[in-house]
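Please see the structure below; I have some questions.
Note that this complex is displayed minus one protein chain, with the remaining chains in position.
Moving on, here comes subunit A:
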């Protein structure tokens, strides 16, 4: 995704200037991804350079420049709708990287306390999910905004499920390889290990 495509499809409705584009983008996505005005204008000038938009021109020299789509721009906007979003190369995810490192890195010869990291993250993500749920309750029938919120709710929920999975996997690994038991998990009692490993079935 890029701001480029968002601006192109907004311009396919009607010609607009940078400030209007920014407003429309934020209004339709509920202000979830703020777009600063400098970014709107710099994207517009790159689109103009690439021949996808052109200034409409105005008699008033003080009026902000209004842009319209060129034929190439119209074609690009259409092809964005027609092409699935590329999920093949995931964005770098700090949390996945952090936990991947946490299960392998040793600091001063000691393993990292993975369950503690997982728990702190779980609490933080629950707080995000709570705030989204609150916003959703207040969203009323604004469909665009409500769908953006749903997307964020699903993502937060998936992250919590993944954290449960990480914790269960770490405990299971510690149980199966007691010689490496210190790997990320404080040696659990067998009861702890069994219950935590069983949790996935129980939570769904």
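In the analysis below, a contact is a pair of C-beta atoms (placed from the backbone, for glycine too) under 8 Å apart; a residue touches a chain by one contact, two chains touch by 3 or more; residues count from 1.
As a convention for this text, contacts and distances are computed from a predicted model.
**Q** Missing chain's UniProt protein name, "SoxAX cytochrome complex subunit A", "Transport permease protein", "Heterodisulfide reductase subunit C" or "ABC transporter ATP-binding protein"?
**A** Record says "ABC transporter ATP-binding protein".
**Q** Among A:69, A:117 or A:139, choose the residue that contacts the chain missing from this document, as touch is defined above.
**A** Among A:69, A:117 or A:139, only A:117 touches the chain that is not shown.
**Q** Among A:79, A:133 or A:176, which residue is in touch with the absent chain?
**A** Answering carefully, the residue with contact to the hidden chain is A:133.
**Q** Provide the residue numbers of subunit A that touch the chain removed from this figure.
**A** Looking at subunit A, the ones touching the missing chain are residues 1-4, 6, 33-36, 39, 42-43, 46, 85-87, 89-94, 97-98, 101-102, 105, 107, 112-114, 116-117, 119-120, 122-124, 126-127, 129-130, 132-133, 137, 153, 156-157, 160-161, 189, 191-192, 195-196, 198-199, 202-204.
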